[in-house]
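Only a single protein chain was left out; the remaining protein chains are all shown in position.
Labels A, B and C are assigned to the chains in the order they are written; within every chain, residues are numbered from 1.
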Amino acid sequence: MARTNLVPPGPVVGKRAFQLPIVDGFLWLVRIAAIALILVGATRSIASARLSGQQWRDLVVFGIAQGSVYALVALGYTMVYGVLRFINFAHGEVFMIGAMTGYFVTDGLARTALWEAAPFLSLFIALICCMTVSALVALLLERVAYRPLRGAPRLIPFITAIGASFFLQYTMASLFGTSVKSYPEVEVLTGSFTLLGFRVLRVHLLVIVAALVIMAGLYLYVEKTKAGKAMRAVSEDQETAKLMGINVDRTIARVFGVGGAMAGAAGLLFGLVFQNVFFLSGFLPGIKAFTAAVLGGIGNIPGAAVGGLTLGMVESMGPSLVLVGLGIPAAHQLKDVVAFVTLVLVLIFRPTGILGERVSEDRG
Amino acid sequence: MGTRRYQFVACLVGALALVGAACAPEEQKAAEFTPGPLGAVTVEPGAPIKIGLIQAISGDTASLGQDQVRAVEIAIEDKGGNLLEQHPIRTQVEDDLCKAEGGTTAGQKLAADPQIVAVVGSSCSGAAVPAMEILSGKGIVMISGSNTSPRLTSDLRGKQGDAYKLGYLRTAHNDIIQGLAAANFAFQKLGAKRAATIHDGDPYTEGLANAFGSSFKELGGTISLATAISKGDTDMRPVLTEVAASKPDVVFFPIFQPEADFIVKQAKGFPLLADTKKLFGADGLLSDTFIVIGQTEGMYFSGPATPTGATYQELVAKYEKKFGEKPIQAFHAHAYDAVNMIFAAIEKSAVKESNGTVHIDRQKLIDAMHATKDYQGLTGTLTCDKFGDCADAKIDVVQNTPTEKTIDQVRGNVLFTFDPPETG
Amino acid sequence: MALFEIRGLTKDFGGVRAVDGLDLDIDEGEIVSVIGPNGAGKTTLFNLVTGMVTADQGAVNFQGRAIAGLRPSQILALGIARTFQNVRLFPEMTVRENVMVARHCRTRSGMLKAVLRPPSFRREEKETRQRAERALEFFGSRLVGWRFDTPARSLSYANRRRLEIARALASDPKLLLLDEPTAGMNPRETEELIELIRRMRDDLGVTIALIEHDMRLVKGVSERVVVLDYGQLIAQGRYDEVASNDRVIEAYLGRKATTA
Partner (left out) sequence: MTATGELAAIDFVPAPKAGPRAIRLGLVGGAVAVFVSVNGMVEAFSGRLLLGSLALGEALLLSVPLLIGYLAGRPEPVLEGFTARRPGWRNVLAGLVAGLASGVTLALFVVLVASFDIRGVFLNATPELVRDGPRILTFGLELGAGLGLLLGLYVALGGAGGVLQVLPGRFRRAVLTALGWVAGLALMQPAVAQVLRGIQQELRIWTAPLTDFLYDASGALSVPGIATIAAAAFCLQLLASRQHRKPVRTRLEQLPDRSRRILRVAILAAVLLLLGLLPQVIGPFLSEVLNIAGIFLLMALGLNIVVGFAGLLDLGYVAFFAVGAYTTALLTSPQSSVGVGWVFWLAVPFVILAAAVSGLMVGTPVLRMRGDYLAIVTLGFGEIARLLFISDWLKPWFGGAQGIIQVGDISLGPVQIRTPEAFFYVLFVFVLLAAYATYALQDSRIGRAWMAMREDEAVAEAMGVNIVTAKLSAFIVGAVLAGFGGALFATKIGSVFPHSFNVIVSITVLVVIIVGGMASVPGVVLGTLVLVGLPELLREFEEYRFLIYGALLIFMMLKRPEGFIPSGRRAEELHEQEVAQDEWLVAGAPETGATDADRDEPN
């Protein structure tokens, strides 16, 4: 009975009482400190006039372009998560294989006349190849490594995915060498133009437009087509979906296939923007895209887009805007710190991400 | 019972004494040689003399170590495979992974073998720190062909580096010299007044960027921005925005591929950086895969001077014949010199018995190495200072122009050679 | 004063009002059944009471203390324990460990003691173990002996239900909430459970509220029946009274017949 005294008397209605004052106090402190630091850093940065308005606008465009690539890769994570509640850690490698395929195809095409004559056609061919190869790899992965584990505790397929990630990385390294592969120049994509005061590189425009088109297409696919409906049904409840006559295996395979194709497209775009790929190219972007998916609210397609763009912007603007303003030297070295701190802060404010719904796991 | 036992014991003692007496004179004879404080290696007649190699032979820095391992192999062949007439030279190669923990493991493995006379290595300065400590503790002399960190020896102004250990030497240049060379070139030849530096968090690049920065400032220039990226970064445009905003006349980024690829390719989009003659890299980028990138045309590189002379050309020819490709890195000649310095020092310090047994006193070997003066090596005339810097550290600055197609041609296009003033 | 009082308890799930201004009292020593059609808000009521779901409005008092807003672990410490509709055990832990967990809020020793193992820790550990075994023995020979050390997941369905009740009992509750305790049991096992529930009240002095669809059990065990529909209390009283109540019949048979 003495123990009951721990509980403060009096009616507490509505909001749950503070879990533990210290913990919540600490979290509030973190939130306030973060906001204060961001404000101080940003004000001082802008006031110093170190960068011109044009340069700030450039940073915005860079952020959007980088964010678009993240968003495309994040889609794969988010789709698989939405359906299977499982993080396909090897998705970054599927992306890298797409970029690698893009290198071999564009490198081959660049030696033919087609490259000069019809650059967009060549790129389209490359796009189809990348999407196909990546989708196939994703399907194979699902078939060999994940399907047998469906229904196993969550950690198990996750570990398998880590294993698959290493396996794919070092398979590529051992087959094609560890050297950096350089994409050929694409004439039509060099140069820039100005739009509404923003200086946009052509290749960035391509990336942004392609990402928009692909994401819109995917959204329509999931929302409007029968296959998309099946995916949503499976994500709600596999058993019921099965009873309703949906082929769960095929639907899940399709999710992997579509996610893989997205990653393949992202791989090619990555290759075109950065003109480089090697066997570890998928690792860090994969982790970033995963971060983006979580940031936006994992399992949620618009969330992946929002998360990707947010992350891209934060990485591009964060060091210059906040860290330099706070007087931190070599700020860009800490770009990833900014990205991950943003993730932590967003999740402290909204534990399920920017667009994530509050899902209670126990609707008993 | 009792007496019997005593008898037995007495017999035993007697027998042992006899055996001892028989053995003792021989041992005395062998012990004519008295080892110094660090001990000595005794090589039986005809037994091999073992040299350890601590080099990065796997991972993304594998070429750095591989290059030197090959050079050592050639050096041994050139020596005829034997040392002190009848002792074959054997090597034992251990991987340092270019990391401190790799250096420890490799160091322990070599230190465990009492027959190891000397070690050529390591590839990376980070790995050298623990390896030096282990090997120095055993009195094993270690000489590196590619460590460049000032901490391992001295700051060239008489201040001992904090990682310095007795018995460590190197034939590679000290970073401070390359920093000085690059700064001199940028300030005097290019007429740059403002310079930006970018490193990637690697101890080598960070050290070199800093050395450049302090030399540049000493010369009267301004470091407009000293910034850094992380390995694995791809989008360099934000950092280049900052670099461009600082309005540098030259950007020094002594980093590696692939990050440097991204920098040169993306720099093109910045009006202030579009002129590739503002870009200045270091030896880590002097590779075939880097110079083929269109945007590197006009770029400058600093690095250890490529040796000249017929003997060097012979080495390259042998290398190519044996391994099917041209030297893959810049430090093979340094490793070749390093191992030959060891051979010379062994020959100088070893004590030979009539039956062919050789004693190599560790302390004497170290002293002999340090005493190296005006040694004619492939990389120049080597003289060791008391902290172990032996390099004839000529630094070249080369430029990649459209006429240079291969890395050798780029290396040959020397615009500036820096010969450091004598240090005290 | 009643042991347990609910006043105006309300909970919305995204526009669906699961519990709607509910008032309910439970007296000490009662056995109360909560019935109602599917989706009537019975389980939500239990979730609200045990703090697993936060209420939108209303007050819950237990022994005169407001408990709405407390965390589930605090509510358990006050003396309200529950079982779950879809049995939720700790499947990889042994039967005994499952029950020992429930003693968590009645014990104190921390990490340092666990590592240093002073006598006080051993005493407490021994007592925890004994209390857990006693709770299991309540079910006769079903969960004792070698079953102590088998993982919970290897138990049969009925035994899992029993284990869950034992786990709740081990926390020394004053009020025990049983969510469909006989689901999946055969008639014989249901009989047994009725007996058991009575014994829990009589021997251990635990007040019991249970959600049930099996009317045999409801009839056999409960002293009072509470009927929920659309989150509201529509009737309460003895089984016979409630069973003949028009609103209850309507709720169970559907209101189409009357309203449409």
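As a working rule, a residue touches a chain if its C-beta (ideal position, glycine included) is under 8 Å from a C-beta of that chain, and two chains touch if they have at least 3 such contacts.
Everything numeric here is computed off the predicted structure, so don't read it as measured data.
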For the chain not depicted, the shown chains it touches: A, B, C
Options C:Pro91, C:Gly220 or C:Gly237, residue touching the unrepresented chain: C:Pro91
From C:Ala2, C:Ala59, C:Val101 or C:Ala183, residue that would touch the chain that is not displayed: C:Val101
Residue touching the undisplayed chain, where the options are B:Pro130, B:Gly281, B:Pro307 or B:Pro420: B:Pro130
Contact footprint on chain A, counting only the chain that is left out: 19-20, 23, 26-27, 30, 81, 85, 87, 104, 143-145, 147-149, 152-160, 162-171, 174-177, 287, 290-291, 294, 298, 328-331, 333-334, 336-337, 339-341, 343-344, 347-348, 351-352, 361-362
For chain C, the residues touching the chain missing from this view: 50-52, 71-73, 76-77, 81-82, 84, 88-94, 97, 100-107, 109-111, 113-115, 117, 121, 124-125, 128, 141-142, 145-146, 149-151, 153-159, 167-168, 171, 186, 188-189
Chain not shown, touching residues in chain B: 58, 95, 99-101, 103-105, 108-109, 111-112, 126, 129-130, 133, 137, 149, 151, 162-163, 199, 201-203, 205-207, 226, 228, 230
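FYI, only the chains that are shown with their structure count from here on.
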Length of the line joining the C-alpha centres of chain A and chain C, rounded to whole Å: 44
Footprint of chain A on chain B - complex, ascending: 60, 201, 226-230, 232-235, 237-239, 241-242, 244-245, 257-258, 261-262, 265, 269, 289, 292-294
Touching residues (chain side chain A, partner chain B) in the complex: 50-52, 55, 58-59, 62-63, 66, 178-180, 182, 185, 192, 201, 270, 274-276, 278, 280-281, 283-285, 315-317, 319-320, 324, 329-333, 335-336
